[in-house]
Every structure is written in structure tokens, then in C-alpha cells.
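Of the protein chains in this complex, all but one are displayed in their positions.
Chain IDs A and B follow the sequence of writing; residue 1 opens each chain.
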Amino acid sequence: MRKLWIGLTYLVFFLLIAAPLGKMTIGAFSEGFGGFWDALTRPEALHALMMTGFVVVVVTLLNTLFGIMMALYLVRASWLGSRVKGLLNSIVDLPYAVSPVIGGLMIVLLLGPDSALGAVFEQIGVKIVYAFPGMVIATLFVTFPLMVREIMPVLQEIGSQQEEAASTLGAYGWTTFWKVTWPSIRWAVIYGVILTVARSLGEFGAVLVVSGNIMNKTQTATTLVYQDVENFNVTAAGGIALVLAAFSAGLLLLMEWSKRRKEVH
Amino acid sequence: MFLNTLLRHKGWTWGFRTTILLYFVVLIVLPILGVYYNSFSLGFSNFAGSISDPIAWKSVLLTLKLAVIATVINVLLGTMIAWVLIRYQFPGKALLNSLVDLPFALPTAVGGLMILLLLGPGSLIGGMAEALGFEIVFHQPAIVIAMVFVTFPFVIRAVQPLLEELDASEEEAAYTMGATRSRVFRQVILPSMAPGMIGGGMLAFSRALAEFGAVVLVAGNIPGRTLVSSVFIFGEVESDNPVGAAAVSIILLTLSFLILWLINMLQMRGRRV
């Protein structure tokens, strides 16, 4: 019985994870290392990877900053009524329930060229949809809950007493945050950053809709994979995908490591 | 010192709070309201028209059907794997446990590509299946596989902590009272795992409904047969019909929100017990 279950588990992991991963790796090198290298060094591939990098950096920075603030407010703020807090708290999760494609569609509807807001921005010369800002906004939307949800339980667990103690000892908000709160939430924030990086690196649906997938302009690594597949250039797609997968695996290792640190502290 | 005084000023506090709340509202609330607003912007009849387009409603039904299948598979596989990973000691256990999260970490498009390469026409398995007379890629099985792949961790991660918490003495108590193995499983272990199976299953279901990246690469996207809603929405946006896209979107959205709300209710009830 026991052997059967363990065997079955290995089988599932092999079929669902190991085999596809292996097959893709082989596919990427099906034309030798040169083929893999050519696929990666195509100008559009380099540009796409660069775009992905930009999106990841900007989104991670913004999401970390606002995520920490939002979590602090949702847990600590006494100036928000408990009903308002409850409402905001349930809204935080909504992006989880929204299909990325719909997330992208939302941005298009709200800020696209046909919308009122989009027209306003167009007038002042800022292009949002089918441009970098739109991609950032879409990715921010999708990744918003990750940071907040990592930090909130930690804040709840440590309670507000240490912060109150700091205030009675003469420390103001800023000092209290850096000296008292930050050391406690540090590992949760790092975990949240890793999750945000992983998610923004891999975001596809929302970015595809918002960016318009314009080669050498708004194309990211994931949307390039899609385009390569559409063009039946499977080897090239495999090359890019392999790079993305390697990054993801690295992030997964980081996640395991920071999870362990988080538990210690 | 000067900076401190400046930071302490009431205006700063107020500005800070407003910025954060505004960011939240503009980023999350406004877009969601926007979709609902847009789908009804041309009147209800237009909304009804968009929905009653057979391609639209067939895509919704197909998505529901396949998501249900994927969820059932995931609940069964996930519960089994959670059980094996918690209860048994065997070589490679730690590695498998880490690999569980891989589908979360992997970009969905990469996941889709992997499945496409493994099962696609030119591949070994694809060829075998074809020889046996059934097709996987660009047909419904591929969509289910893609959905199972991307939602793989949900049930496992929801059941594991429950199994870990389950006190061994509860089981032992049942054995001392003469209960058989299968009875203990049905009446002690299964009920303890049930909240995780249901909660994880619902999360997996809602994610499967929403999945786009992995599905779009393997589905073939034939209207009425392998066109799921998220891909349909994408198509509508591409063909410059955002209102039609919005109509289908709000069906999916409402469904997802309902599931999210149910999960919340379930968790709250679980906490009270």
C-alpha cells in the first residue's frame, strides 16, 4: 500500500513536472547550443528580456513600497473604521480572483485610447495602453495581494505593543518603523519581494492584452514565447522559456530559503 | 531634526494616507468597476446580445466543464500527494516537496509550452496517442492538463498543514476503540482533511476558470470546441470589441468573486470552530 502511494506520487511528479521540463530543455537544444544561443540573442529576444527586466524592477519596487504601507494601514490604522478596514481587506484579494486577461482588459477599458481617461493622457502626450506604463499597471494589479498578504499576518502576530512601547519611550513613527517594526517583518517582505518578482516575471495574460505585443517595443519574454509558438518557431520559444524557467527555479530556491528564515524569526 | 519636524507635520500624515488609499482605489477598485460599467454601457440588451452569442456562452460552459474536471483531478491527486509527503518517509521527499510550488513559480506561458512540447504532434506521447486514435493537444484533454498543471499546488498546500496538525492520538484513540483502518480513514482523517480539500479545490477551480497563458498555447482555440472564456475575451479585445469582452468578463468575474467569498466564509467558519 505504502509503496504504491509513494510510487504514484513519483509518477505524478514525473508526468506533470519533470517530463515537460525535460522535454522543453531538450527542445531548446534540439539545434545544439548554437540554436539555443541564436534564439536568445535575436534582437527581439534581447529586447523582450530587457522589457521583462524593466517591468520586474519597477513593479517590485512599487508593489513593495505600497504593499508594506497598505498592510500597515490594514492592520494598525486606528483612523480607519473597522468596517472600512474589513471592506478594504476583502478587496485586497480580488486580483486573485480576476483572470489576468480580464485584468488587462480592465486597464484597456479604463485607460485605452477610446476611454475618457486615456484621451486625457493622450492629449498630454502620455501613452499608457500599448506602452510601458500600461504593462506596469497591469502587472501591479495582478501582484498587489502578494506583498500585503505576506506582511499582514506577521504584523498581526507581533501585535502593536512593541510599537506602543517605542512611542512611550519617545520614538516617532519613522524611528519606530525602522527600529522596531521593520526587523520583525523583514523576512516576510523579502518573501513577498520574491513572490512579486516571480509573478511579474511570468505575467502573461494581462501584459499580452495591455501591451499589444509589439515586437521590439512592448514585447516581454513571455509574450515573445507566445508569438514564437504562434509562428511555429518552437525551438526559439523553448530557448526563451528555458531562461524564464531557470529564473523561476532560482526564485523557488530563494523562496524555500527565505521561508525557512521567516520561520526562525 | 528639521526633517523630523517636517515628517511629523500633520499634512504629511494626511497626504501619505490619501496617497496609499488612492493608489489602492485607482489600481484595484476602479478597474473592476470599469469592467462592470463598460459591459452595460451600451444598455442591457447589448449585454444580453453579447452573452447570447453562441461562441460566447459556449466558451463559458466549456470553461466551467473543464475547470470542474481539472479540479476533481487535482483534489484527488493533491490529497494523495499531501498524504504521501506528510505521512511517509522516503528518499527524495524534500525535493518533491519543493517541486510542488514550481507551477506557481513558472510563468504560465512556459507551462503551456512545456505541455505543448511534451504532448504535441511531433512528440513521442503525442504520436502514440494519435496512433491510438485520440488527440490531446489542441483538444479538450490538453486544456484539462494545462489547468491541472497550473493549479497543482493549491490542494496540496491546503491539505498539508491540516494533516500535520492532526494529532496522532486522535487516530490512536480510534484504533484502541477497535476501529478498522478504513473506518479511521473515513471518520477521522478524511473529515480533518476535508476543509483543505474543499478550500484548496475552490482556489484551484477559480484559478482554472481564469487560466489563460497555459491554455492559449495548447488549446487550439476552435470556437465552440476548445475556445475557453479567457481566450475568447482575449480574441474579442484583439478584434477591437472590448464591450463583448467585458460582457463575458463579468460573468467570469462574478463567478470568481463568489468563489472567493465562499472561501472566506469557509475560513471564517473554520476559525470559529
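The rule is short, and it goes like this: contacts are C-beta pairs under 8 Å (C-beta built on N, C-alpha and C of every residue); 3 or more make two chains touch, one makes a residue touch a chain.
The criterion applied here is as follows: contacts and distances are computed from a predicted model.
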Name under which UniProt lists the unshown chain, selected from "Multisubunit potassium/proton antiporter, PhaF subunit", "Electron transfer flavoprotein large subunit", "Carnitine transport ATP-binding protein OpuCA" or "1,2-phenylacetyl-CoA epoxidase subunit A": "Carnitine transport ATP-binding protein OpuCA"
Neighbouring shown chains of the undisplayed chain, as defined at the top: A
Residue among A:Leu11, A:Ile26, A:Leu169 or A:Ala246 touching the omitted chain: A:Leu169
Residue touching the undisplayed chain, where the options are A:Arg2, A:Lys179 or A:Arg260: A:Lys179
Residues of chain A (touch criterion as defined above) contacting the omitted chain: 159, 161-162, 164-172, 175, 179-180, 183-184, 265
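Rule of thumb we're sticking to: only the chains that are shown with their structure count from here on.
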Between chain B and chain A, distance of the C-alpha-averaged centres to the nearest whole Å: 16
Complex contact set, residues of chain A against chain B: 2, 5-6, 8-10, 12-13, 16-17, 19-21, 23-24, 27, 66, 69-70, 73, 77, 79, 88, 90-110, 112, 114, 137, 140-141, 144, 172-174, 198, 201-205, 208-209, 221-223, 225-226, 229, 234, 237-238, 241, 244-245, 248-249, 251-253, 255-256
Complex contacts: residues of chain B adjacent to chain A: 4, 7-8, 16-17, 20-21, 23-24, 27-32, 34-35, 38, 77, 80-81, 83-85, 88, 90, 92, 96, 98-99, 101-111, 113-118, 120, 123, 148-149, 152, 206, 209-213, 216-217, 229-231, 233-234, 237, 242, 245-246, 249, 252-253, 256-257, 259-261, 264
